[in-house]
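The other protein chains are all here in position, but one chain of the complex has been omitted.
Letters A and B name the chains as they come in the text, with residue numbers starting at 1 for each one.
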Amino acid sequence: MNQSENFETTMNSELTDLNSPLLQSVINAWIELQSKQPLVHIITNAVASNYVANVLLAAGASPAMIDNPFEAESFASIASALNINLGTPTSEQMQAMQIAAQTAQNLNKPWVLDPVGYGPVLPWRSEMVDQLLQYKPSIIRGNASEISGLAGNQGESRGVDSTLNSAEIYLNAVPLLEHCECVAISGESDFILSKEMNAVIQINGGSYLQPKVTASGCALGALTAAYCAVSESLTAGTVAAHLHFAIAGQKAYEISSSVGSFNVAFLDEIYSLNEDDFNQLANMQIYAL
Amino acid sequence: MNQSENFETTMNSELTDLNSPLLQSVINAWIELQSKQPLVHIITNAVASNYVANVLLAAGASPAMIDNPFEAESFASIASALNINLGTPTSEQMQAMQIAAQTAQNLNKPWVLDPVGYGPVLPWRSEMVDQLLQYKPSIIRGNASEISGLAGNQGESRGVDSTLNSAEIYLNAVPLLEHCECVAISGESDFILSKEMNAVIQINGGSYLQPKVTASGCALGALTAAYCAVSESLTAGTVAAHLHFAIAGQKAYEISSSVGSFNVAFLDEIYSLNEDDFNQLANMQIYAL
Partner (left out) sequence: MNQSENFETTMNSELTDLNSPLLQSVINAWIELQSKQPLVHIITNAVASNYVANVLLAAGASPAMIDNPFEAESFASIASALNINLGTPTSEQMQAMQIAAQTAQNLNKPWVLDPVGYGPVLPWRSEMVDQLLQYKPSIIRGNASEISGLAGNQGESRGVDSTLNSAEIYLNAVPLLEHCECVAISGESDFILSKEMNAVIQINGGSYLQPKVTASGCALGALTAAYCAVSESLTAGTVAAHLHFAIAGQKAYEISSSVGSFNVAFLDEIYSLNEDDFNQLANMQIYAL
């Protein structure tokens, strides 16, 4: 499969008529998030945990980091969605991940897999990610290097930051739709592959400062789980989380242009974002796959 | 015991003459905290650790997160107070908690137990909390769901956030005074049950944004330990920590009304709070139990 050819083809068949209904589903998901404040079970890394919890609280969800194997089943059973992130796994977290993922699958709860650092340099977590695929994550979310590697391509992995461009690799990720309903690839633009819509949604916005704030991607994965707990469809939930981030990032950058204050403004905007912001600032295009 | 009857009764017997001496003890505790900068041994969760350390440093204490079982005894022996929080326990932390709590009891050091997530959905930590009660915590601190559950009531636990109202359940917590000197229940108003005073102290203030900042309660528990290390009485120390939070939260909200900037302002106010703030802004009522 020639990637650049396909890229051209895809870009030629924009599905503009799907834009407005999808945005409406996104707004509905945001309204539901505010009213239901879904409980989200999060197993994430040590770098991200505080930030992820604050982003989810600001957005309207109720996060809980339960990452031991002794409580993973009972908690996954009462939570409305699950987020598993492999940033800094411990042996106990690894056990908890398997139990929680299996529970989510059994109970048909949406769950998001974030394969941080996937690639040959980090084999322990990569093998666990491969195993977790059997529990059919609802959404697989990562940066271009991680997603490309997970889809079986020779990745140029370099730690936990991507060396690839989301726009150039998203077609490589299509095979991952065998395992999940959506694949979300973050980058300068985000690309969300939807099995349901047989389409890719490109989301623009945010700020170049976003990758300078650690755990942004981790928080985006957790927020995706939160939205999927309440949205009409997994695609709408995934798009809602990414638009929420893109719009808040764009507004925050208008207020501040250095990383410390940008991050404060970003949390402020995550919290204060409303329906009007979605209607006026959502910047997405939908293409057939 | 009929709760609403008792609630009525309690509200009728406000002990206004105790207000001024208690406030003076609180201010004395704050002065001591600034001059002594007590070393506080903290075993807390992954979400909270950075925030808790920053709050304690801002308030004047010297926090140290020593959460391995191999150093728990020697460190608890030199620290001035201990805070144990069960937010995201690991097996090694669980061992450390038991050793540290036993050491604190043996050496008669104040220690605060924060039973995060207590309830049937999270049995592993809940059993550990039950075990830790044997080491006689000085203060038990939690939200309404956790405290109500720990006091033996059918809790409506939902993750780590409360589904109950502190004002409605505080009388349920009276039996917990068998195990400790004070029970502190955080919420829109905080309620502190004091065995020594045979009274409940209601503290008003703060901001509705406080629960939108993760680990606020965890930081409040650790600050309670810090104050109890230097205060005339455990009640004064517990009240001091809760007033410090309530006043700083109220002042921070005057500066900022979104979560990111509120949290920055809150740390600023925790740091800059002084004697005048206590005198002018402390809002508490004392009722007989």
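Simple rule for what comes next: contacts are C-beta pairs under 8 Å (C-beta built on N, C-alpha and C of every residue); 3 or more make two chains touch, one makes a residue touch a chain.
Here the structure is a predicted model, which means the values were calculated and not measured.
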Chain not shown: contacting residue from B:E14, B:E71 or B:E168: B:E71
Selected from B:S49, B:S148 or B:S194 as touching the chain missing from the view: B:S49
Chain not shown: contacting residue from B:I99, B:L267 or B:A282: B:L267
Among A:H41, A:R125, A:R141 or A:H244, the residue in touch with the chain that has been omitted: A:R125
Sites on subunit A contacted by the missing partner chain, in the whole complex: 45-51, 87-91, 117, 121-125, 158-161, 211-215, 258-261, 263-264
Missing-chain contacts mapped onto subunit B: 39, 46, 49-50, 53-54, 57-58, 62-68, 70-71, 74-75, 78-79, 90, 92, 263-272
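Keep in mind that, in the parts below, only the chains that are shown with their structure count from here on.
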Centre distance in Å when subunit A and subunit B are each reduced to the mean of their C-alpha atoms: 35
